[in-house]
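With one protein chain removed, the remaining protein chains of the complex are shown where they sit.
Entry: chain A
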Amino acid sequence: MPAFETFLQSIVNGLVLGSFYALIALGYTMIFGVIKLLNFAHGDVYMIGAFVGFGVLSLISGVVGAGWFGLAIAILVSMVAVGCLGVIIQRVAYQPMLSAPRLSILITALAVSLVLQNSALSLTDGKYTAFRTDLGFGGFELGRLFISHQAIVLVAIAALLMIALEFFVSRTMYGRAMRAVSIDKDMCRLMGINVTRVVAITFLIGSGLAAAAGTMAGAYYGSIWYFMGFLIGLKAFTAAVIGGIGSITGAMLGGLILGLLESFGTQISWIGSEWKDVFTFAILILVLVFKPTGLLGKSEVERM
């Protein structure tokens, strides 16, 4: 039954794609939660994460090889380094803008995105960089269905990171503070919560997750380039909105749903791969028109 196998293969592809979307969407949603900023530079943070991971892997591959162990170190180092970069970006570019008109901070975020993109562009001459690993091409075969080891491990790492985040947000002191800040910043300040530190931690974690996704995507697809963050950043944002922006579970759910929808979308003959991205944005618009708060978002009264 080839149709059934195509169906299963689509689920596998959708899960891998969806894990990447979900990891990036988490950063969008967390940052939006605490400072109500659409961080347009987030996709580029993901791209920088891929390049840092690549750099680390090239440095250490002589010692520990470019297998799973090397990749794990690369992911960890990239997460920490890019997490710190996220905090620096927040301090330098967003913190001074918090009392400015909302559009200005959005433009600042776009400017940061341009800075990151053009830094990577001038360092790499705009060429694709091959991201080589020794992971091989092994995997399971179930009938004609093929699941690579990479796909399994990447989805597992993504799931692990998301579970860790969920634990952090729901159980720890800082997680609780983060949720409180997202509800009422001024009240938190009055109650003695160090809001600045909570915002910094949010950027640290959000950017770190994007860096992990970037490094993993580099290893999975085999090449990285300076513009890789743009479209995936938009898609991750779409995922965050589908799930309900500001909701962490929503971001994960939205990422998986979007990954699966896209994966199935390419199988439908009248959509095809050419129209894949149109399909994504059409879904986004439909969700927003009929359910503006997303699947798990709360309705909110807002005044500009």
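In the analysis below, contacts are C-beta pairs under 8 Å (C-beta built on N, C-alpha and C of every residue); 3 or more make two chains touch, one makes a residue touch a chain; residues count from 1.
Following the convention adopted for this analysis, contacts and distances are computed from a predicted model.
Taken from the listed names "Multicopper oxidase domain-containing protein", "2-oxoisovalerate dehydrogenase subunit beta", "Branched-chain amino acid transport system permease protein" or "Nitrous oxide reductase accessory protein NosL", the protein name that UniProt assigns to the chain not shown is "Branched-chain amino acid transport system permease protein". Residue A:L114 is the one among A:V64, A:L114 or A:A159 that touches the chain missing from this view.
The omitted chain makes contact with just one of the residues A:L103, A:M173 or A:L190: A:L103. Residue in contact with the omitted chain (choice from A:I60, A:V80 or A:A93): A:A93. Annotation for chain A: contacts to the undisplayed chain at residues 32, 36, 38, 93, 96-97, 100-108, 110-112, 114-115, 118-119, 121-122, 125, 230, 234, 237-238, 241, 245, 274-275, 277-278, 281-282, 284-285, 288-289, 292, 300, 302-304.
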